[in-house]
Structure formats: C-alpha cells, structure tokens
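The other protein chains are all here in position, but one chain of the complex has been omitted.
Right after this comes subunit A.
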C-alpha cells in the first residue's frame, strides 16, 4: 500500500494498493463491512484516474454536501457507481466471494491513527497500483455491465482518456 493525499484535503491520508492472486476473498467478503478499508473489485477499475477521481468526489461530497454512506471508504465505492443506490454500488464495485484481484483503499483522517494491516488480511500478492497493472487486468465486459448507463460510451471515453467517474458524477446530478 502506498500513501498519498489529495492536495485540497491535506487532513486525510489516502492508502491505496493492488492485490492479485487473492485466495481468501470468501473470508474477506464476509468481514469487509467491519474493516477500515474499501475492498474494490479490481476488474472494474481501468485506471488510477477512475479510482482517484472517486476518492476526490467522496471527499467533496462529505466536506461540502453530505456523506451518504457510513464511512469515507464506502463513500468511495458509491462514488464509483453510476447510480446513487448504495446496495447496487457495493454489488457492482465491491468484492465478491470469487474476486481474485482487489484494489484496497483507505482514507484516514490525520487525527486518527492508521491501522493498516491489509497485507496480513489479504492472502495474495501485493503489486504496485500503476495504470499498467490496472490496464492489463480490468474486464471490459464487466465494466460495461456495471456502468450500464455509459455502455456505448465506454470505449470512446477510454480512448479519449476521459474521466468516467466525473462524467457519471455529472450525469447523476442532472
């Protein structure tokens, strides 16, 4: 996991990592709601831009509007989703019992103590969260399914290197 931050929100640390060949997703799936992480189905993430624009959006919503889920971590998963239905967002972008590649995300206020032991929880191989790693692993069919509203647009968006999340965000607010 690497630590970064959003320049506009220096009071939060953001930890992000990618795990592949995960063997215990069944177990993780059953406890994820009690952990201080967002476990994201990596097959639905095609770029760092997609991921971090969701983090940005979650911080904007919770700072200036209202947070709609229990934690900032879950708010990120909601931010990835093209609908405002929380259950659906988790089903689409959260991990399942069969997940083998996981993007782990944790937003921690600097005033809190970070307890980050994803490495010990996840039985898998940690790799760098790079665009190349995401690019090589994501599942176009799945993304098309989870982003149904953007289906036809996805390839063009991707080609134009456009922001899926930001575009969706705007569609949602219409």
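Points to keep in mind about this one:
As a working rule, a contact is a pair of C-beta atoms (placed from the backbone, for glycine too) under 8 Å apart; a residue touches a chain by one contact, two chains touch by 3 or more; residues count from 1.
The rule is short, and it goes like this: contacts and distances are computed from a predicted model.
When the unshown chain is looked up in UniProt, the name that turns up among "E2 ubiquitin-conjugating enzyme", "EKC/KEOPS complex subunit BUD32", "Actin-related protein 2/3 complex subunit" or "DNA-directed RNA polymerase subunit" is "EKC/KEOPS complex subunit BUD32".
Within the set A:29, A:48 or A:68, the residue that contacts the chain not displayed is A:48. Residues 2, 4, 6-10, 16, 48-49, 52-53, 55-56, 60, 64-65, 153, 156-157, 160-163, 166-167, 169-171, 173-174 of subunit A touch the missing chain (whole complex, contact as defined above).
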